[in-house]
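Left out: one protein chain. Kept in place: all the others.
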Amino acid sequence: MDITIKDTEKVSPFFAFFLIHSVQIGVGILGFQRVIVKNAGYDAWMSIILAGIANQVILWLMYELLKRGNGDLISIHRKIFGKWIGGFLSTLFILYVLLAATVFLRSFTQVVQVWVFPQLSTWIFCAVLLLLACYYIVGGFRTVAGLCFLSVIYSLPLLIVLYFPLHYAHFYNFFPLMTHSPMQILQSAKATTMEFLGVELLLLFYPFLKEPDKSRRWGHYALLYTTIFYIAFAIVAFVYFTEEQLKSTIWATLSLWKIVEFPIVERFEYIGIAIWVAVVVPNLCICLWGANYGMKRIFSFKRRRVLLILALIVFLSCSLLTSHPHIEKLNVVFSEIGFYFLYTYIPFLFLVQLILYKVRGQQG
Amino acid sequence: MKQIKKKTKTLSIEKQPLNSLSDLFNTLSSSEDFSRFQFDSQGTSCWISYLKTMVNPDFIHQSVLSPLSQHSFTLLQEMKGILPIENIIITSNVQEIQDSLMTGYIFIQLYEQDSEGILLSGVANETRQVSPPEVEFSVVGPKESFVETLDTNINLIRKRLPIPQLTVKEIKVGKLSKTRVSILYIDGIADQENINTAIQRIQDIEYDQIPDSSFITQMMADNSNSPFPQVVDTERPDRIASILAEGKLAILVDGSPMVLTMPVTLVEFFSAFEDYFLPWHIASIFRLIRLGAVTFSVTITPLYVAVLTYHYQMIPTDLLATLISSRTDIPFPPIIEVVILELSIELLREAGARLPTKIGQTIGIVGGIVIGTASVEAGLTSNVLLILVALAALASFTTPIYQMGNTIRLIRFPFLFFAQLWGIIGVSTCFLFFLAHLLQLTSLGRPYLTPVYPLRLMDLKDALFRLPFNWQGKRPVQLRTEDPERFYSEKVTEKKDNEK
Partner (left out) sequence: MRKKGLSLLLCIITLAACVPPHIIEDIQMVEVIGYDYVNPHIVQVTASASTYQGSEAGTTVHNETLTTQAHTSKDNRRAMQGLSPKPIQSGKIKTVLYEDKLAKRGIFSYMDSLNRDATVGKLLYLAVTDGKTQNLLAGNYPISTSVSKYLSDLFEQNMKGNFPEVNLHSFLYAYHAKGMDPFLPFIEQKGDKIQIKGLALFKNDHYVDSLSFKDCFIFKILNEKVKLGLYELRVKPNQFLDIEAIGSKVAYHITGGSTHPTIWIRIKLQGMVNEAPKFNLQSEDSYKRIEKKLTQDLEKKTQQMIKRFQREGIDPLGLGDQAKSQNRHWNEQQWKDNYPHAEVHVNIDTQIKETGIKE
């Protein structure tokens, strides 16, 4: 490994599962059904499977990239493009990660503002959650990994709750199959990418895994689990709502939770959102941690000071986004950038690295 | 591993080392209980010095003066042969003489100005009898508990682990109290790194007086600002023996009946030693009940505040009538009501703890029942909340370790604050803050949340539930012991009675 990291900061490869999965499940799952139904209608479950398979391929490419690069994305950039251009490209990646953090935080704040507390002031909620994230990051990578692990376990009951809407299910909603053209299904698959974004953070925390090669299968399992998660939520939404209804429901998953009733509690969506805080904070943590670590690697800044500045940047961006259309636009921008990064830049980098190593290998 | 910073200044006491014996005797003679006299016998004489209050007078008469009066001696060596006492030291080291005299040794010189003399142990300490434990009482199982004397305590442990590998390392801590602190571990099982860290931390302690083992806890803790205790203190010798067999360290402090164990994890604070005396399924259920009770105790009043203040939609319609009618006459919002009740319960507890026993019981009953009922009737609190607060207070006492009970009572208040701020989402956020703290907490350098995180599936067998003994063949992985096997599992395949 080109980078030396103390053993006390590394985590066992098993945790790659929780790290990757928890970054992918974030705010997107609360309202993704409307987005994917736009083009492919109720055939969109095939889009999810397609996106999942594509992501598995990209993950494999990433692992190959990292294994050959022997470090993280920043060292790969340095080796291939040299110090200055490599540094510039890495900084762009860091900015992308910061954008991800902003999108996650602001979208979740919006959910809380619409569903629970309309008068909640954005900046203070964002500030407290950012403070919480900083508290985790200060403890090192192990703390962040621990948070991801616990949050995945803590949010398992939410899968069980999916059983309740099935009482009103119209299973025949799926039929007839394949009423949409492959083009439409592919378009929906592209729209699904935003939900799978997060796997690229592997490029930053790869050196923190003990025996990174062993973590490969856990990474693939994580993607599989995420895909199953999304399919489950999509299927339940499809059988519960009709297509027209779904197209006008912004947060379909939350609307599904509205009808869950227990003898002690009536409206489950409040509990669901409270549990969801523990799902969104890991996203925020890993993104901020990645940005912090990346900055330290590129510019050799002091970790804590950079952390404060990064948190401040995210905080300011969140506070500036005030209305729903702005947030939607940012989501779209983020989704587009992520899509092109994942599906064009990573393969491009992989090929360049392959060629360069072959060439250098022949020379040296 | 945190290090306690060494002070650069020295205590005034240290500035005046007593260089000679005469200085020592001069200082001591200002105390009434210092006795120094010349004893003549058979033509020879010797000077005997000791502290009257530290030495048993019968011992002086029978074991010292009586043999001395029957023999004559010219050399200290001869005296050593005459006196029927073990471990007599001949020394001229002033520091050693000073330390020994202060702890109840007798110093015998041949001549008044001699710098050399004999030291014999005549310690007679007032000590309590071994009695049943008060804090960790168990219905079944042994009922011995530690006392204040270090030697008796070590005796109680040694008789349960009669192996030569049980090592006792002693350190003196405290400038004025010179308290003997012993670290026990089983050589060959306990991890060497743990032992070295513990010894180093205790040696680094700079303080003047150590009256109790809890002082040591606070001074050598990884994070003394944390509300969560990082050391388990217990008063049961059987628990210590079992803990030592697992591979941990035990720290005994002279003068304290509570023995410390390190390193510990969060789940150990919820296991009572009685769990091992009961069948495993019953014990597991009790452990889960304890964990559930603690979660309930911490979150129920914040949830009450959150739901009643912000989330009225969550209340089932049938329950709504009860809750609203119980709150209609109350002038305060739920948060003030809860804070008043919580503070009253804390008041009752503190008062009950400080009052002498006889009055304490009456006040407890009076306070609890009368004040509670009266406040409901006066319309200051609602009866629903009273039940919840009382249950929560009760549930916080299910933890077998007293320190953790205090912690639970304390961490309820941040939850209340956050619940008032952001309702149920605030409760969730507060929980995440505590989780961040717990994830970063270590005990003797080992992560506090093992075996949940880092995940050690082998250790989970004795964490949240207690699986049968034949499944616990290996010692906890987290302790990185040098000898992981407890017993040979091949021999434990079947329980068969001898067939004839």
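Order of writing sets the labels: A and B. Residues in every chain begin at 1.
In the analysis below, a contact is a pair of C-beta atoms (placed from the backbone, for glycine too) under 8 Å apart; a residue touches a chain by one contact, two chains touch by 3 or more.
Just so we're clear, the structure is a prediction, and the values are computed from it rather than from any experiment.
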item: Residue touching the undisplayed chain, where the options are A:S75, A:S255 or A:S335; value: A:S255
item: Contact with the hidden chain (one of B:R180, B:R201, B:R287 or B:R327); value: B:R327
item: Touch with the omitted chain, as defined above, among A:W115, A:F149, A:W276 or A:F315; value: A:W115
item: Chain A residues touching the omitted chain (full complex); value: 114-117, 119-121, 124-125, 127-128, 131, 168, 170, 172-176, 179, 241-245, 255, 258-259, 261, 266-267
item: Contacts of chain B with the absent chain, listed as residue ranges; value: 308-310, 312-313, 315, 317, 320-330, 333-334, 417, 421-423
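As a convention for this text, only the chains that are shown with their structure count from here on.
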item: Chain B-touching residues of chain A, taken from the complex the two chains share; value: 11-12, 14, 112, 116-117, 120, 125, 128-129, 132, 135-136, 138-140, 142-143, 146-147, 149-150, 263-267, 270-271, 273-275, 277-278, 281
item: Touching residues on chain B, where the partner in the complex is chain A; value: 310-311, 313-317, 422-425, 427-429, 431-433, 435-437, 439-440, 447, 449, 452-455
